[in-house]
Structure formats: C-alpha cells, structure tokens
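For this depiction, one protein chain was excluded, whereas all remaining protein chains were kept in their positions.
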Amino acid sequence: MYKDNQEGTTMEMEPAGAAVNVVEMSMQQALNRALMETLERDPKTLVFGEDVGRLGGVFRITDGLQAKFGSDRVFDTPLAESGILGMSVGLAMAGWHSIPEVQFDGFAYPAINQIVCQIGRMNYRSRGIMPMPITLRVPSFGGIRAPEHHGESLEALFAHVPGLKVVSPSTPHEAYHQLKYAASRPDPVIFMEPKSRYWQKGEVDLDNAGERTGSAVVREGKHATLVAWGAMVSRCLQVAELAAEDGIELEVLDLRWLKPIDAEGLAASVSKTRRAVVVHEAPRTSGLGAEVAAIINERCFRTLRAPVERVTGFDVPYPSGDLEDEYIPNIDRILFGIQRVLEYRRG
Amino acid sequence: MTVPEHQTVEGSDAQLHVEIHQPDEGTGPDGPTRPVLLLHGFASSSKLNWYDAGWLTALSGAGRRVITVDLPGHGRSGSPDELDAYAPSRMRADILQVLYDSHVRPFEEGNAASGVDLIGYSLGARLAWEFGATQPELVHRMVLGGPSTQDPLADFDLAGAQKYLADGTRMSDEQSYSLLKMAQMVPSNNIFSLLSMIEAIKSEPFTPSEAVPHMPMLLVAGEKDELAATMTDLAGLSPKAETLVLPARSHTNAVTSRAFKNAAIDFLAEHP
Partner (left out) sequence: MAEISFPLPDLGEGLIEATVLEWLVSEGDQIERNQPLVEVETSKSAVELPSPQAGKVVKTYGEPGGKINVGEPLIVFEVADDTAGIVGTVPREEAPKRRVRLSALPDDED
C-alpha cells in the first residue's frame, strides 16, 4: 500500500505482507531517482536534451546526473528538437537506449517528423531488425501558468501514431516505476510527465511496483466511472470525495497507458458502474476521450445507462497561464458531467 | 466569480448591455439571496464605476449575485438615435424590464431570494431614488452614492458644449467644460449620446420630494463631494434614510472607498 499524500486517499497496490520499503518523495525526486537507477543499471542508456546536463533540467529532473555519470552519458544538446530525436534514432540503430527530454510539450512539434516518420516506423520498416528503444520524456499538460508552448496536451497526437507507446504517470509512485519500466523496454515510449504534479509528494514503494501495464482503479465506486490520466487523476479523486458527500460513489480509473489503452480494464470498470465520464485537458474534438468513449461503446453498449460524457479542454489553442483555470476541466465542470450521466433517462 | 451571463434587452431595442455575476460561494445555506442591481453614474460605465472600483469583488465575496447594466450611450450599451431612449423615465422602464428578464420577483417578507437591492452612484442614485419610489413592491433596500436633491446635469451648458464640439469655441461654464472633458476621456462613451442624455434630463428634472421611496436607504457621499452637498436635505425627505460621510473623499474617488463598500454590504444585509 502507499498513500498519495496529496489527496489523503489510500490505494491498494500490493497484497499485505509484502516487504516494505516506502519513501516519501515528490514526483520530481521520484523521476530523478528512476533515471539515476536506470543509468546505473544499464551502461547503454544515455540522457540528453536542452539544459539537462549542467543545469540539471528546468524542472530539476536530471539534477546531479551529469556529475555522477559524466558528460558522455548525460549531456546538453543544441536547441534543436528535431536533432535531439534524430540523434536518438541513430543511437537506437547502434544499440543505445536514449532517454531524451524535450524541455516542454510545445517544443515537441519541431521533432514530429523524427517521431512519426522514423521512431514510430523503424521497427515495422525493418521487420523487427531495428527496434527503437527510446524513452522520450515530455513535461506535459498545463497547471503552472506558463506562457504559450509551455503547456499542451499532445497525447492524442502521439497515440495516433502506429508504433509508439504513450504513458502518463499520476503520482510519484507511478512516475518512479513507469519511467524505470519504460526505460527497460525495447519500444519507443512517449513519457508524458504531468508538470503540475512535479512538486507534490507521495509515498513511493520502491520494492513493489505493482502491475506496470494497463490501467489502475485508484478508487472504487458503483455509480459511475471517472476515466483520467496524468494530472487529472488527482482532480478526479477530489471530485469523487466531493461526490461521496452527495451519496454518489464514483470509481476513478487511472488509464496510465494511453497507447495501448487497456480496453479490458476500461470495460471491467464501466460494466460494473454502467456510466462513464472521461476527463482530459486536451481539446475535445478528436481528443483521447473520443477513443475511450468508442471503446466503452464497443464493449459495454448493452449495459451502459447513459452516453459516455466527455469533460475536456475547449477547442481552442492551449491558452496562456492566466486563462488556464477557465480552460482546464475544474471540479464543477466534472461534477456537471457526472450529473448528466446520472440523470440521463432513455426514451 | 464565474464568467458573467450577458444579455441585451430585446423588444424595446434599448440596446442595454446587462451582465449577471454569480457570487463566489454559490448559494448560501438558505438558498439564493436577492440580487443587487448596480446603476453607474453619468459618463461612467459598469466597468469603471463598479468593476474597476472593486465593487464586483466585494459583493461577490459577500455572496451577492450582482446585475450590472450600462446606461444608453455608456459602456458596452448601444447608442440609440432617438432622444426618448435617454429620458430618465424611459431608462427606468428599461431597468424594470432588465430586472424581470433577470428573474427578479416581487419582494415578499421572509423570502430572502425575493425582490432586489439597488446601489446607484450619482446619476445612478437619482435613477434609483425614482425607481425605488415607483417600484416599492420590487425594491428591498437601496444605497445611494454621491446623491443630491437636484440633478447636476440639469445645469449643464448644453448649447456651449455643442458649440465647443462643433468648432472649438471655448465654453464659459467651467463646471460644464470639465464634465465634458472628463466624459471625453472615456473611450466607451458616445459623446453625442451623452449630450442627448443631458438634453433628456433637462426635460425631466429631478424633484425627489414628488415621490419618496419608502424602503430603508443609506445615502453615502465623500466629505469633499460638492455635487452631493445637499445629501442631508435629500435624506430629510425620508424617515428611513441614513447617511454616511466618507472623510477626505470627493465625487470622483468616493467610489473605491472600502468604508463605502463595507457600509453598503452591511446595510443591504440587514433585515427586513
């Protein structure tokens, strides 16, 4: 078990009786520790990107890594995302596992050509001869009142590219274990770090990772399922707490892997609750919520009591910091979505 | 404070811009409270008189739902061509329409959501006085800022202003000239509409003793507010009027006063 310090909710992760090595840390520290251990474990791993070396990253995720592992394995690059990812492709061909960082989500756009046309396809194109073991860390989503290009939600863009895997952790425990897991896989993984959660502390069970693939039910309930990922998971847990005051028991499903989506886990939860609200920061149209809703329709059509509700950002360019509170789904918008699925009646 | 609702009065074509602002804390334990209608002064606007001066923050923070309306030719309201649109009697009729459209219902004893409270400043105080007197079943309590027994606009040198605007001839009446200059500084004002309003006000001068509001009223003015020098006389017309003088404040700068806001919020919260 570990306790998410932020929400004060307790989540079952492991059967009782497992060895306990639980440390309280922020997501920032958890990611730093995961990188440290990965570089120690696998001498063929490299960390690079803008300001990740000497400075230790603008969010301090790579703090101390260059001092410990040297500038051959942890190094600064020019401000050229296409080059950062292009170099990752070449290194992968030569047998290296790159863990590059694009400093902010909005800076991934210049690298899209490398990500889509090379990283996503190389394994397929080479019939498995050239896998692309690349773990691309992308500080993602809004919530820190940053200027344009510094807060975006690109999960649907990445999830649409065949050959890529996409994951977003919601807690320090998830961040620590998912990053270590992603960096041990031969697949290209887009690792979307919810930057607004970097500073929130939580307990990390270092020894018991729990299931690394699929989704996770982080709160059980029976009236409706809230589906979320990244920073929206903690907000949905807050909403579930408030809904309980009104006698509504919400299940919260942390989707975790956005590609592939855990259709089984999604169907299991919604088959039980028979109602679903999917919450994301990205714009509504063609957002990942549409995919989630489609999977639920395919698998739970006969048990579903109401159309799947989407509570999302608006169909506008991600706004600058001052407008963030209006844009990102807030507690009331999520509650309205729940109200709509609860009061829906057929006929 | 949430994103305000916007509406424009339809049918009468008064082109009035109305905003409804919900309170910070939603509805209280006893359900919704009665709204507060804010009426701004001449050559001002809901934005300048209330929003920028901090009234929306203060009232929303006190849990009050707020309705603002920009007078014709002011703020974000339209500027109708016909003179009638600017007559105080017509403006009061349009305000009544705004309140009905905003679901304000007649005041009932014991129903905290019924009726409406009014806060008016300067010209808005005059309109509130007349509105309260003619709509006693709707208005619960009123706060009148910078009020006077006469409408200062009735003395405005309209011919001089029109000549000044036409060819720059210097205006002899200093008070009229400074009012005109002040009105010209606010880009949202339509200066010709404002002159139409003055013309209409001259045809309907303010005679407060003709109809006296019977609900409790708080009259507030700055100590240095020359335009409100007759506030005590105005208060004397009603046994239910109290007064508050704000030390060192003028007609222009009394609107931001924290003491004014606190007194208004406390006064409107009293029962009945």
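Chains: A and B, in written order; residue numbering restarts at 1 for each.
Note that in this section a contact is a pair of C-beta atoms (placed from the backbone, for glycine too) under 8 Å apart; a residue touches a chain by one contact, two chains touch by 3 or more.
As the structure is a computational prediction, the values presented were derived from the model and not from experiment.
Enquirer: Give the residue, chosen from A:V22, A:M93, A:V116 or A:L242, that touches the chain omitted from the document.
Expert: A:L242
Enquirer: Using the definition of touch stated at the top, determine which of A:P43, A:G70 or A:P147 touches the missing chain.
Expert: Of the candidates A:P43, A:G70 or A:P147, A:P147 is in touch with the missing chain.
Enquirer: Going by the contact rule already stated, which one of A:V23, A:M36, A:V58 or A:M93 would touch the omitted chain in the full complex?
Expert: A:V58
Enquirer: Could you list which residues of chain A touch the chain missing from the display?
Expert: 6, 58-60, 104, 143-147, 150-151, 195-196, 199-200, 223-224, 238-239, 241-243, 246-248, 274-275, 305, 321, 331-332, 335-336, 338-339, 342-343, 345
Enquirer: Touching the missing chain, which residues of chain B?
Expert: Output for chain B: 2, 25-26, 44, 48-49, 52-54, 57-58, 182, 185-187, 248-249, 252-258.
Quick note on the criterion: only the chains that are shown with their structure count from here on.
Enquirer: Need the CA-centroid distance for the pair chain A / chain B, whole Å please.
Expert: 52
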